[in-house]
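All protein chains but one are shown at their positions in the complex.
Up next, chain A:
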Amino acid sequence: MKGSRCLHQLKSLRLLSHAGRLLPAAAGDNGALFRLHSSSLLGGSQCPQREVLRHFHSSPACTKSQPARFVQEEDKTRDKSLVAHDDLFEQVAKETKTKATFNKVIDVYTKRDIRRRGHVEFIYAALKKMPEFGVEKDLTVYNKLLDVFPKEVFVPQNFIQRMFNHYPRQQECGVQLLEQMESYGIMPNIETKVLLVQIFGEKTHPMRKYQRIMYWFPRFMHANPFPIPKQLPEDPVDLARFSLTRMANDWDAKVTVYQLPCTDITDSGAEVTLPHIVGIQSPSQMEALAKHNPCRPVFVEGPFPLWMRKTCVYYYVLRADPAPPEEKIEEPYDPERCLMYPLQLDLDLDRDLGDDESFDVEDLDEGPVFAMCMTSQGDQATLNQWISGLQQSNPILGQIPTLFRLGAGPRELQGVGDTDSTSGTWFPSHVHKEEADPGEDAEAVVEEEPRRSQGVKQ
């Protein structure tokens, strides 16, 4: 076991030095690596060296035991090589950050040097800059970036190369690229596959990564029974319509726009903004409301947040407390109800336990929800407008006392002073868009990134 591991290490060292020869730009780093390895080998300690080779199959324990000095050392070296590429992006970024400029940077890089010197660093830098340029969800850009790799150089030629980690740094970079695609939910296409085969060959780590993505992505693509479109509607009314329908999840529920947003200028010259009010109610909710005991109040509650992808909207509900048990009278069985067959059997027999397939669920009555609405201005006056709109189709609302129990809700998130402005920008206070775009996964990737490049740098 030990013997084979030593052999493995020696071979990888040779491979690494080989890589160093091929890639002069990285030669310095590799030299340092080589030194380190020799020392660690001699010292008999395997940990640092395994860390270098860890890239794909390592125990987390080893990761943690990485000595701090490597990081510092490698920080310096990284600065030197990466700054150049970062600069390239920074220069362009001064003008505009678009897909076109991003592509231009890639073109500039590929044309500058036929040998593609430092392409790994370039790709890492590019990956990092992608969100800035807004191309992090663009498959063509990823493919273009993958195209930066020189072709056929890293394809293992014999079984030994194939068995060991051939060009680990490049492979890892390729994997990193695929991983970033994965975290943004971008599915590779056949072009990606062709590129990967050309660059790394079959059965290499990036190829495996590709295969794994292609295994899981299609399977999870439709896992959500309530899919949210990639592009949410921009118009607040449309957005409200969409999110209300989504929450109600009732085909019969009808969306009513009680008021469209508009800005008026009054005679006195003051600008008055009318908020949008969009409500939803289903026929069964109307029925339930009609049966509601008018002595018991109904409540307008909210705002409650609803997150859709990176957008947060707020909604209000019209609800009541659960009816007390004495008010719940079951409709007595009327034998003269059905003309054709008995609706109930007059038998003193209950269902047998063996056929009782119901679960024992603790039934917590939360009280009925009669309607929902979304508005850009959650004050009582606006919501009152909604209630009076509802009253047209639910006349009973005129007799039921309506209480407003409104929380501060979105204002807390937005800070103070927003609600008094008359600038017509109510919308942002209620539709809160998260600017820091990458989700948890993406953030995790960002965190991980330095560590990975550490491994590579050494």
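Definition applied: a residue touches a chain if its C-beta (ideal position, glycine included) is under 8 Å from a C-beta of that chain, and two chains touch if they have at least 3 such contacts; residues count from 1.
Keep in mind that, in the parts below, contacts and distances are computed from a predicted model.
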Which of "Complex I assembly factor ACAD9, mitochondrial", "Defective in cullin neddylation protein", "Transporter" or "Hemoglobin subunit zeta" matches, in UniProt, the chain that is not displayed: "Complex I assembly factor ACAD9, mitochondrial"
Among A:Ile114, A:Cys295, A:Leu339 or A:Ala381, the residue in touch with the chain that has been omitted: A:Leu339
Listed residues A:Lys94, A:Lys230, A:Lys328 or A:Arg351, member touching the removed chain: A:Arg351
Absent-chain interface as seen on chain A, which is shown: 187, 189, 214, 217-218, 221-222, 251, 334, 336-352, 354-355, 357
